[in-house]
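Can you read through this structure? Questions will come right after.
Entry: subunit A
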Amino acid sequence: MNVKLLILLVFLPCNLIAQSFSGLGSTAEGFTNPIPNKSFNFPLDHGSHNEYRVEWWYLTANLIGEDGIPYGIQWTLFRTARSPTEGNSWLSNQIWFAHAAVTTPKEHFTTERFARGGIGQAGVNAEPFEAWIDEWSLRGENFDELTLKATGSNFSYRMSLEAKGPIVFHGDKGYSIKSSEGQASYYYSQPFFEIKGTLTLPEGTINVTGSAWLDREWSSQPLSENQSGWDWFSLSLDNGAKLMGFQLRQTDGSTFSSSSWIEPNGSLTSYGNKEFVAKPLNLHTVGEKKLPTHWRLLLKDKNVDLNVKAINPNAWMDLSIPYWEGPVEISGSHSGRGYLEMTGY
Partner candidate 1 sequence: MVLNLNSIRKSYRTNEGKVSVLNDVSLTLLGGETLALRGESGSGKSTLLHIAGALELPDEGSVEIAGKELSKMDDTGRAAVRRTDIAIVFQHFNLIPSLNVAANINFQANLSGPVDKIKLEKIVCSLGLSDQMGKYPEALSGGQQQRVAIARALVTEPKLLLADEPTGNLDEHSAQSVLEQMLTLVAETNTALMIVTHSRNVAARMDKQLQLIGGQLK
Partner candidate 2 sequence: MIVSCLFTLLSHWSRNPLQIFAYLSGVALATALWSGVQAINHEAKVSYRAAAQTLGEGQYDLIQPKQDKTISVVDYVNLRKSGWLVSPVVDGYLDNVRLLGMDPLTLPSSFLFANANLTNSISGNDFFELLVTNENTSKNFGPNVEVIIDKNVAPGIAVGDISLVQRLINKNSISYLIVNPIQPLEQTKLEEIAPHLAIINTEQMTDISQLTDSFHLNLSAFGLLSFAVGLFIVHSTIGLAFEQRRAMMRSMRSMGVSLRILIISVTTEMMILAMIGAIFGIVLGYLIAGLLLPDVAATLRGLYGANISGTLQSRPDWWLSGLIIALLGTGLAMSSQIWQITKLPILASAKPRAWMVVTTSYFTLQMKASVALLTLGSIFAILFDGLVAGFALLGALLISAAIALPAFLAWCLRKLQKSANTPLWDWFWADTRQQLPGLSLALMALLLAVSANIGVSTMVSSFRLTFISFLDQRLAPELFLQVASKDQSSELNNFLSERGIEVLPLMSVETVISKQPAELFGIKIGNTYRENWRFLDAVENPWDTVQLGKAIIVNEQFARRANLWVSDRVNISPDFTLPIAAIVGDYGNPKGQVIVNEELFSNLFPQLYPARFGIRTDNPAELESQIINQIGIDKNSIIDQKSLKAFSMEVFERTFLVTSALNVLTLGVASFAILMSLLTLADRRIPQLSPVWALGLTRSQLGKLELVRAVLLALFVVIFSIPTGLVLAWVLLNVINVKAFGWQLPMFLFPFEYLKLGLYALCAAFLAATWPSLRLIKTPPSDLLKVFASER
């Protein structure tokens, strides 16, 4: 599968590859746009929203093996539409693709899949919940108890997940603003999953346990033209609180940030631009790219001053759409673990 072909096929407006699309149209013809004050309807909203251009089910997990080694896994299913309808069989307008990765302190395994909708090769059903592409799947009788599966040519994993807290809504009750011009998406998370299962790596099979974070997001609007990429953090602190924070980097060097502070009981405080501050501390070279894999994060309102460092700085996702994604360790005002995603470098 070729990147350019994919781009042409899908006009993928996904933030992940914002840098590739700065020239593409910034209006979303025929697609529905997110509006504030949506009342979410579950379990239906766990399923796919074909009337929106782009959507994803994004799961990351920080794991500890029996051997005491920290691991990270990623499982992401993306949907992108050529037009806001499904289309019949092979004529489907829905394109699905998925990324899976396992990160160890020394290695980083990745793979990807592509499929079109309409034939059953990939899709998401709301109830019972099932998100799948090929033999990969994330499914369960309901959204709180899920099983997870992915396989590559040199790794695989099987996990079971159990939610220990409520779903939380970012931004304004799930309406998350992505630029000062007002581009927005629907965005909610389940950050309270407990996860356990087995990793199969070239060295062998390892039993692991840990915590997982599932992001759900959908929109029809691409990033604004002057945004070149983002740095996204989902952190689980050892005191039980969670922090989601991202900054969108703009071509003029400034940033647009947004963040959510989630108490252990699930109550969420949302912060607008500039409240959450992320400062790169150190650049690391992966291949031809230089990326900050070591950060200082500040959220003054909660007295947060964190030192966030990649467990494996070489967690480059060398796929059709390349980016950096991997587990991080937290020290400073709080300790804990989490995931970092960096695009547009």
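Criterion: contacts are C-beta pairs under 8 Å (C-beta built on N, C-alpha and C of every residue); 3 or more make two chains touch, one makes a residue touch a chain; residues count from 1.
Inclusion criterion for the candidates: all candidates are chains of the complex that A comes from, given by their letters.
As the structure is a prediction and not an experimental result, all values here were calculated from the model.
Here subunit A touches just one chain among 1 or 2 in this complex, the one numbered 2. Across the complex, subunit A meets candidate 2 through its residues 1-5, 8-9, 11, 82-83, 89-91, 95, 97, 111, 114-116, 119-121, 132, 134-135, 151-156, 200.
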